[in-house]
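This view holds just a subset of the chains, kept in their places.
Letters A and B name the chains as they come in the text, with residue numbers starting at 1 for each one.
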Amino acid sequence: MEKNRLEAFSDGVLAIIITIMVLELHVPEGSDISVLLPKLPVFLTYVLSFIYLGIYWNNHHHLLKAAGRVNGAMMWANLHLLFWLSLFPFATGWMGQNHFTPAPTALYGAVLLLAAIAYYILQSVIITQQGCDSKLAAAIGRDFKGKLSPVLYAIAIPASFFRPWIADCLYVFVAFMWLIPDRRIERALAERQN
Amino acid sequence: MEKNRLEAFSDGVLAIIITIMVLELHVPEGSDISVLLPKLPVFLTYVLSFIYLGIYWNNHHHLLKAAGRVNGAMMWANLHLLFWLSLFPFATGWMGQNHFTPAPTALYGAVLLLAAIAYYILQSVIITQQGCDSKLAAAIGRDFKGKLSPVLYAIAIPASFFRPWIADCLYVFVAFMWLIPDRRIERALAERQN
């Protein structure tokens, strides 16, 4: 019952973040189709951030399904994750409106990095709670994607100041890497049910 | 349990989209009743989009009720649908503020078309999961309305550039066609329960 409320609150915050981002796509003045063109970078960053938030929602969903009882540490680790995710609309809007210039691209990477670290902390809190024979720890295994992503973000941040397009490519690459859903946990849970 | 969370997240996103649209109805300057007149086209597009989102929520509700267990494909097909629906406030605001001129009217149709395709994909994913004796496939039958709608949107988009009012009439017509709730699924589900 308790976990339900944590999920409901997280779902609410994620749903609002994902929808509020679209407000950065300000309705343009003029009714000519050409006024949409300068909106393209904003639209593309919106698509990218939408995918990232979709991935977070998806993985968060698997994570909490694997979690046991909710405790204070888990609640705060979860709020900490939501905090960094709540900065997505700001980082997305700044990067989109400035057409992928260095500083906004670096900030976007920093928000991605901090959200990834927050996710890792939440995951660790749940594993710690479950103890040695943690089903989640077993399901995650070596957690290759979870370890590679922050490394790539950490490379992208300084790269933004020299070649922003390298950073942008890294962001797109990580998103695609995660689009493949986290079958490990899904499989492990299915096995447990058998 | 899992399906509950998918429904809750979708409900959250749809509730926010439907409510955020009203922010495009900016509070006018001046307190004379005449300042409301230029708001009329924005209000009318708001009404139309509200009805469309109501239809989507309604049908989405029937769709997920008929669905079985949630899998990764279903989650992403659902997010894909929510993505196109999240562009409703932008398309609605642009069309309303420009009094149904060609380009905004065409864009509105394009968003409707892409949302309809995304809905169709979600429906197909659920039917595929259920296999040959899919209750949902049986319930939908020939899916007349689901096939006619994208065709009408596809006609409306080019028509916007010649006679925008034809496109507007088509959008209103499709909305009215769907206002009649999808009794097919409702009936089929009721039969299954007997």
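Rule of thumb we're sticking to: a residue touches a chain if its C-beta (ideal position, glycine included) is under 8 Å from a C-beta of that chain, and two chains touch if they have at least 3 such contacts.
Owing to the predicted nature of the structure, the values given are computational and were not obtained by experimental measurement.
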Identical protein chains across the whole complex (2 displayed): 4
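The rule we apply is simple: only the chains that are shown with their structure count from here on.
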Angle, in degrees to the nearest 5, of the Cα rotation that carries chain A onto chain B: 90
Centre-of-Cα separation between chain B and chain A, whole angstrom: 26
Touch list for chain B against partner chain A, complex: 2, 5, 8-9, 12-13, 15-17, 20, 23-24, 72, 75-76, 79, 82-83, 86-87, 89-90, 93-94, 97-98, 101-104, 106-107
Chain B-facing residues of chain A, complex: 7-8, 11-12, 14-16, 18-20, 22-23, 25, 27-28, 30-33, 36, 47, 50, 54, 57-58, 61, 65, 179, 181, 183, 186
